[in-house]
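Okay, handing you the structure first.
Of the protein chains in this complex, all but one are displayed in their positions.
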Amino acid sequence: MGRYVARRLGQLIVVVLGATMILFACLFVLPGDPVGQIAGSDKARDPAVIKQLHEQYGLDEPLVVQYGNYVGNLVTGDLGEDYTQGRPVTEILVPKLGNTAKLAVFAIAIDIVIGIAVGVVAAMRRYSIWDVSATFVTTLAIGVPSIVLGMIMQRFFVVELNWFPLIADGSFKSMVLPAVTLAIIDAALVAQLARSAMLEVLRADYVKTAVAKGLSRRTVLFRHVLRNSVIPVITYLGISFGTLLGGAIITETIFNWNGIGLALIQAIQQNNNPIIVGVVTISVAVFVLLNLVVDLLYAALDPRIRLA
Amino acid sequence: MSRPPLSKQDEGDGMTSLDLVPTNAGVDATAPLLEVRDLHVEFKVRDAVTKAVNGVNYSVNAGETLAVLGESGSGKSVTAQAIMGILDSPPGRIAKGEIFFQGQDILSLSEKERRKLRGSKMAMIFQDALSSLNPVLSVGFQLGEMFRSHLGMSRKDAKAKAIELMDRVKIPAAAARVNDYPHQFSGGMRQRIMIAMALALEPDLIIADEPTTALDVTVQAQVMDLLAELQREYNMGLILITHDLGVVADVADKIAVMYAGRIVEHAPVHELYKRPAHPYTRGLLDSIPRLDHKGHELYAIKGLPPNLQQIPPGCAFNPRCSRAQDICLTEVPALAPVTERDGTELVGRGSACHFWKETLHG
Partner (left out) sequence: MTELVTGTGEPTAADPTAAKQGAEPSVARVSQWADIRHRFFANKLAVVGLAIIVLLILTAVFAPLLAPHDPLRQDLNATLQSPGSGHLLGTDALGRDQLSRLIYGSRIAVIVGLASIFVALSIGIVLGALAGYFGRWVDTVIMRTADIFFAFPLLIGAIVIILLMGRGVLPVVLSLGVFQWATFARLLRSQILSVREMDFVHAAQALGASRSRIIRKHILPNSLTSVLVYGTSNVGIAIVAEASLSYLGVGVDPEVAEWGNMISAGRGFMGAKDFMWTYPSIAIVITALGFVLLGNGLRDALDPKLR
């Protein structure tokens, strides 16, 4: 177990390094000198200012050296300074990362609770009106992209009903719409997955054994059926973190939620490369780390999985 | 429709009752442990009705082993599930019939009362222990569940009992293996765990549904011996569902052969082997490879098992039967007693064939 985690962490570092290399190669061949952005348009014409800024941000070094510096700093948790404010990227992004994490945790909670509940009810009452409606609603939900859902939510709950603030202030109340928007597609997918997993488990021989043992309906359901049914759901949630992070960019932009997704879009508009690099690096690292956590959880839930 | 429950002493002295057809429904001190009467089970999926069991009668006494023999789809497992009360319902449903257990009509009991019987008074052993054990729970936990759920034992006491049980079914190093998961055991060991689970609360009746089919031949004998030994020790009634005539010979007292949801022949085990009274039984016996027939082509019953949604009129076996005459296409033969040539009744025997005489004597 310990050795497995160590090996996976080793792989994880390689993956993150590979990802930053792709990222770095892409970003620093970008058209347009970012320094113009930093100095402001009038000062940018002054060669002395440009030279000084180039030195300050290490932009005069060859790319390989720049990458070396970047990785060296990354190890110590230093993502460099941003171009517009000259503040450390980490200092800017950490609170925003916290906001995104809040949003994501809320969304995953919705996925798990609503998704599994709907899936279980649909499976238990297979072919009933509940099951049919669940299939209908979840299929529809999967077909409504975040950009559309976000717009609709905002139109009705903010513009029409005025229940929530237009600019999210970080309060729980302002988190509801972005979190629901972020969660709905995955909640629908979880519900469908939980339903089919549950139907499969309900037909399993060991459930028949549990009934033949004289266990109560509740014990059979919770101990023998549900636990086995959530295993594929956990696996799915691990994979879906990627979609969740991508979806966070959209929902944060729509609802002005001050997270790293919104920061990324703003940084793109401002050519603020260190922030872009920072957000992408953090996303990749968080994604692979969470996948490791999910694999461990998976192994804990299913003893047949051997971590090797 | 209930009878006074019988205490253990009243259930006979281990002598085998060969009466499969109940004679008298009145109060009876020699009433069997289990009695199935005219049981009909059907499965309704959309508009199609599958008639899986079509009027089965049998009985088992304490300490007695009844082997139920038949192809897949003959209704032998469905009957067992109906007795246990674990039919998939819907779509399955008991259309007709009664099941008496220790004198009590269990089909009239509430689900809660049925549940209390399951595991404690009657238990079941399934064919494939790997799929019949929950893969994500340790075997100790699954064994202990019997004690926790029925007797309200603590988790710790239940585990101690689980180890005891594992010892009982001769699993080596039980204490060390109690926390292992099903996939960590060999096939034979897993089936022992299934047996231990069925045995946990010392039930009066055990139904074993093909308990050795999934095992290697060498392990089959060990598991069968263990089951027979424990049955004797606890004086349990055993219903052994199988398609393997070889398994049956050594352990069963009597045999019921099922075809298309009916019993087509029943007999004390050795008589059935010597002199079958139904062409289907004869076919089954003839299709066993025999050393003294080396070089001969192996016999096989021609045709396919019947479609249970469209059971042929008359005798269900008629399309595959070499003896079939016109009467077989129209009249369902009743399960009737069979006699010697001179008319003396063969005790405990019956055949559902219009031409049992020719089959038995000819």
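In order of appearance the chains are A and B, and numbering begins at 1 in each one.
Here is the rule we go by: a residue touches a chain if its C-beta (ideal position, glycine included) is under 8 Å from a C-beta of that chain, and two chains touch if they have at least 3 such contacts.
Keep in mind the model is a prediction, meaning the values are calculated, not measured.
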Among A:26, A:109 or A:167, residue touching the chain not depicted: A:26
Residue among B:48, B:304, B:327 or B:347 that touches the chain left out of view: B:304
Per the touch definition above, residue among B:31, B:214, B:227 or B:284 touching the missing chain: B:284
Given A:14, A:65 or A:167, the one touching the chain that is not displayed: A:14
Residues belonging to subunit A that touch the chain removed from view: 11, 14-16, 18-19, 22-23, 26-27, 29-31, 139-140, 142-148, 151-152, 154-155, 159-160, 196, 199-200, 241-247, 249-250, 253, 264-265, 268-269, 276, 279-280, 283-284, 287-288
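The criterion applied here is as follows: only the chains that are shown with their structure count from here on.
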Subunit B to subunit A touching residues, read off their complex: 84, 86, 115-120, 123-124, 126, 128, 131-138, 145-146, 149-150, 181, 183, 194, 197
Interfacial residue positions of subunit A with respect to subunit B in the complex: 204-206, 208-216, 219, 223-224, 227-228, 231, 301-304
